[in-house]
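Can you read through this structure? Questions will come right after.
In this view, the complex is presented without one of its protein chains, the others remaining in place.
When the chains are written out, they are named A and B in that same order, and each has its own residue count from 1.
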Amino acid sequence: MMEHIEYFIYIWPDLFKGLIVSLQLSVGALLLGLAIGLPMALMRTYGRGLVKTLAVMYIELIRGTPMIVQLFLIYYGLPDMGILLDRLPAAIIALGINSSAYQAEYFRGAILSIDEGQGLAAQALGMTKQQAIVNIILPQALRLVLPPWSNEVIYMVKYTSVAFLIAVPELMARGKMLISKTFKPLETLFWVGVIYVIVLSIIAKIVDMVERKLAIPGFQMSREDY
Amino acid sequence: MGINFAANKVLASIPYLLGGVWITLQITVLALALSTVLGLLLSLLRVYGKGIFHRFSLIYSRLMRSLPLLVILFMLYFLGSEIIDIPAYWAIVLALAFHSAAYQSEIFRGAIQSISKGQMEAALALGMSKYQGIFSVILPQALRRAIPYWANEATIVLKDSSLAYALGVTELMRRGEYVSARTSQPMLTYIIVGLIYLILTYAFTKSMNRIEYKVRIPGLER
Partner (left out) sequence: MPKPILRIENLHKKFRDTEVLKGLSLTVYEGEVVVIIGPSGTGKSTLLRCINRLTEPDSGDIYLEEQKIEPGKSNFSQIRQQIGMVFQDFNLFNHLTAVQNVAIGPIKVKKMDKKKAYDLAMKELERVGMAEKAGNYPAELSGGQKQRVAIARALAMDPKIMLFDEPTSALDPELIGEVLEVMKDLANAGMTMMVVSHEMGFAREAADRIVFLEDGVVAEEGSPEKIFNNPERERTREFISKIARLNSGGDDRGLNNK
């Protein structure tokens, strides 16, 4: 038992550095995903013609392909076109683009679930369509989107481990490096796993608290449902 | 000229890539078969199980859903090399299966719990055993409801099978990397690889929609 703890104390500084990178990746990707995802959702829901088609194509293209393909396209493919990115920004961009498509669908689902009468009532008050979307629909939809969005947070933290495949020194990569140094694969992976489980349960707790804080009566949508 | 030549080499590698599709599909189908059985079992333990069975299912689901697939994958892989011999191919199949089973158990649980309590009561009142009630009354309804969510999870398994790349299994993604290295055309290669994945997920989603439509029953829509 003692030696396991000692081993953990030995590898912890490295794993901690990796964890910080994992969290940076997650935050960066989630924010980028939000910045692209929300406009995509609006384009797909309210857009017409080319605008709508573009949004649909973007979302379905991303959702239909593995994250690792997107990562390799950006990290190995873009230099073909003269765009050279460092590992970390390449990973954040790839993960962010991936997340944006899923976030767009969560937003769209939430917008569509807002009763049509809400928009009509707003227009009956004399609001323009834009005003109705911004003032009436979105504030409601953003609350509804919280449960699926918190799922996306947890997904994203897990999937940052894919960045290890382009040697971003995040948690998984640190674990692999330690394995080649100490030749203790199972023990190392065990502790890596423990860190993921603990960090994710803390994040889940925080998200739960935020959800409860922002809850409005009659606006519950259970995250456990699906 | 040079570029065209290289591009032609990429195009000439398409049959090689398609060979990788075959392995990708094998991994996906095996993982799905295992994870569906396991996920269904876990959901039944979760809903109908008592004490330790219920707890086991709950903890399994929580744990697997908070571990990245890559961590599970490498654990199985190294476990394989240290204790029992699991080749990389089976490590990815099992890792996908164990990981997805957790998500599927939540899907099936949700579907089972969406069936009203009266259905089981009516079955019991007819003299059916609980077991008969589950298999003749609850599951035929719950599984129909679960189809679209299961189909979504299945495409995730298909896409995640690309992580077999990390173990050097020569499925589609790994073959893509070989082609990219040989031709020095990563952009074109990965676009083609991406398109192949897109076709696979699209075809799968469409056929699941057809199945959902075929087995639909009025009043049991999602």
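Convention: a residue touches a chain if its C-beta (ideal position, glycine included) is under 8 Å from a C-beta of that chain, and two chains touch if they have at least 3 such contacts.
The structure presented is a predicted model; accordingly, all values stated were derived computationally and were not measured.
Contacts of the undisplayed chain with the visible chains, over the whole complex, involve B. Within the whole complex, the absent chain has one touching residue among B:L124, B:A151 or B:L195, and that is B:L124. Annotation for chain B: contacts to the undisplayed chain at residues 116, 118-119, 121-129, 132, 136-137, 140-141, 144, 217-220.
Heads up, the rule we're going with is that only the chains that are shown with their structure count from here on.
In terms of their C-alpha centroids, the spacing between chain A and chain B amounts to 20 Å.
Taken together, the chain B residues at the contact with chain A in this complex read 63, 65-71, 74-75, 78-79, 81-82, 106-107, 110, 149, 155, 159-160, 162-163, 165-166, 173, 176-177, 180, 185-188, 190-191, 193-194, 197-198, 201-202.
Within the complex formed with chain B, the residues of chain A that make contact are 61, 63-70, 72-73, 76-81, 154, 158-159, 161-162, 164-165, 172, 175-176, 179, 185-186, 189-190, 192-193, 196-197, 200-201, 204, 224-226.
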